[in-house]
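What follows is an incomplete set of chains from the complex, kept in their original frame.
Letters A and B name the chains as they come in the text, with residue numbers starting at 1 for each one.
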Amino acid sequence: MTTIAQAIRLALHVGEERHGVTDIFGEDVGAPLGGVFTCTQGLKTAWNSPLDERGIVGTAIGLALAGQKPVAEIQFSDYAYNTIDLLKLAGAMHWSSAGDWNCPLVVMTPTGAGIRGSLYHSHSFDATATHLPGWRVVIPSNPRDAYGLMLSAIREPNPVLFMIPKALMRYRGEEGEDIPGAPDQKTLDEMINKPVTGDMSQWAARWPETPDLFIPFGEARTVREGRDVTVVTYSRHVVIAREACAELAREGVDVELIDLRSLAPYDWAAIAKSVKKTHRVVFVNEELDVTNFGEHLVRRVVDELFYELYAPPRLVAGAMVPGVGLSDNLERASVPQKDDLVRAIRETAKHQP
Amino acid sequence: MTHSETDGATAELPAELLVRMHELMVKGRVLEERLITMWRQGDGYFWIGGPGEEAFNVPLGMLVQKGCGVAYDYLHLHYRSSGTLLAMGADPVDSLRQMKNTARDPYSGGRNFVGHYSVRKWNVVPVSSPIEVQFSMAPGTALAQKRHGGTGITIVQGGDAGTAEADFYAGLLWSSRKGAELPVLMIVTNNQWGISTAYDGQHPATTRIADMGKAFGMPTAVIDGNDPEVAYRELSKAMEYVRRERKPYLVEAMVSRLRGHSSATGAAFVKSETDCLALFEEKLAARGIITREGADAMRTSFTAELLEASKRVIAEPQPDPSTIWDHVFATKNLVGER
């Protein structure tokens, strides 16, 4: 059983060995730490950058233009907001040059709340990310997807934003959500986790063989089939929604749960198919409540499936306040909790044709 | 070395000042230790703070021209500034409140991490987590002060790694425009680390951070921030210049990081770093200004006091969930008030 952090580490290793990754860099990404969430421990091309997000993105663009394959990290998505112009620039490179250049960089960044990270380690970035033309945007909810989406990101000729749910860094996933053929938990930990005590200056990872698994962008995953309501979410809310579904099942509400995984492109076909079946849909994410990517999905449902709907499509999202407060009380009041999902789904399920 | 290093060893300050300084340093240290213990015991989610910077931050706080509004100093600090705040007169119990994110935390109402001070009545601008943004804001308060006249200045402080951020550059440039120079004291507390990343390899080989000031024509100093006498004297000198000339000055102070970066890296005591408090106590004892026993007794009593306080704080209520909606918008102007 692999954690999401380990899955990313393994994918980056495979990226270095087999798919041309030349630079994995950012603040504290190289030795000795290997990333504040250990995602980059032991990787041969990992290096520590200056504390400068603009320089990180700028240098990644330059590396990409020079035919390298950089994976740049922004330590927390909360600290990417001074680089939006550069992200836009990367997304415009192919288009503005009328197809002359492309800009194949990967930016990875931990995102979202759930770890009592207070104002600046709880931001969601999906609204900003999905408003960046020219970018692929993905966000896995389990180790298998983290691995397979990262490998696809590495091979992608366009800029990819790879977001990692902070709260799921150590999440090992459910049945079927592990990397095919990954060693058992204990073995893997011994092989690739850098021990936290002792002199580790000579430590090196022993990498297991893991396969080339490419999860295509724009393909959602149906986590649970159901008949009454469609729930479309991603990131850590897949895990939360799963619990909500179990609870609702006991009440007789049968939910179909879709993990989008990829936000740009997103799997409209999967959403449409499910909504045509259940006629009711709830979108869930933890971004701020105004100008939210989930609102785009609501709009598209209304645009294309209005006469299929038995209930107004809903979005459950984060509170439109300047930050997520540190106190547990505040965090829980600011981002959707299981009970919020249960309530919204239950209420949507009640609507009849 | 392109800089004139200051030799602090020679300057002796009046004994009562040294005693006061020592007491504040002890209080600062003990406060941070209490905060770390609270974190260890689960009474707080995250710790970050200033153990190892007391010898610099305490003198800084003592020298502040404290008050509200443009006639007084504005402080744009970062998350290691407890020594400065204590020296200005902050109640350490309020830091315990922020650590435990209680409803009574006066700095953020249980919203922000410990060390994120905000004291409008003393011109302490809200400390925020994003590194270095304070350097972009500092020219604004300084411009208001320049316009007002008088001796109030803007003090802005950040770490060494953070100087790589654009905002450090903005602070330098906006403070030193010809004919529009601003009364800003820029401070870099250089502990040679940014989380796990060493200074070495992230900066040029032959120059140092203070040299940046030279490129903007401002006076600079590289000082031993582990010696409070040096810090006091050098800060006095720098402040006097900024207050009088109404122009910027850049101080790079070499300091220690005695508990690592934060609780995220364990917050264990780092023996290899210089402990400014131990050093100062030795020096004062040798000069007969304090005794070992006196110092220990003070430390013990303050430790006990804060332990008791922490018990009370832990029992304080957490903020109500509905308070997330409070203070999203101001209903009147506060910053014009005196």
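By definition in this document, a residue touches a chain if its C-beta (ideal position, glycine included) is under 8 Å from a C-beta of that chain, and two chains touch if they have at least 3 such contacts.
Treat the numbers as computed from the prediction; the structure is a model and nothing was measured.
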{"item": "Number of copies per protein chain type, counted over the whole file", "value": "A x2, B x2"}
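The working rule: only the chains that are shown with their structure count from here on.
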{"item": "Approximate Å spacing (C-alpha centroids) for the pair subunit A, subunit B", "value": "37"}
{"item": "Subunit B partner contacts - residues on subunit A that touch it in the complex", "value": "27-28, 30, 32-33, 36, 48-55, 78-79, 82, 116-121, 319, 321-323, 325-330, 332-334"}
{"item": "Subunit A-facing residues of subunit B, complex", "value": "45-46, 101-102, 108-113, 128-132, 161-162, 164-166, 194-197, 201-202, 264, 318-325, 328"}
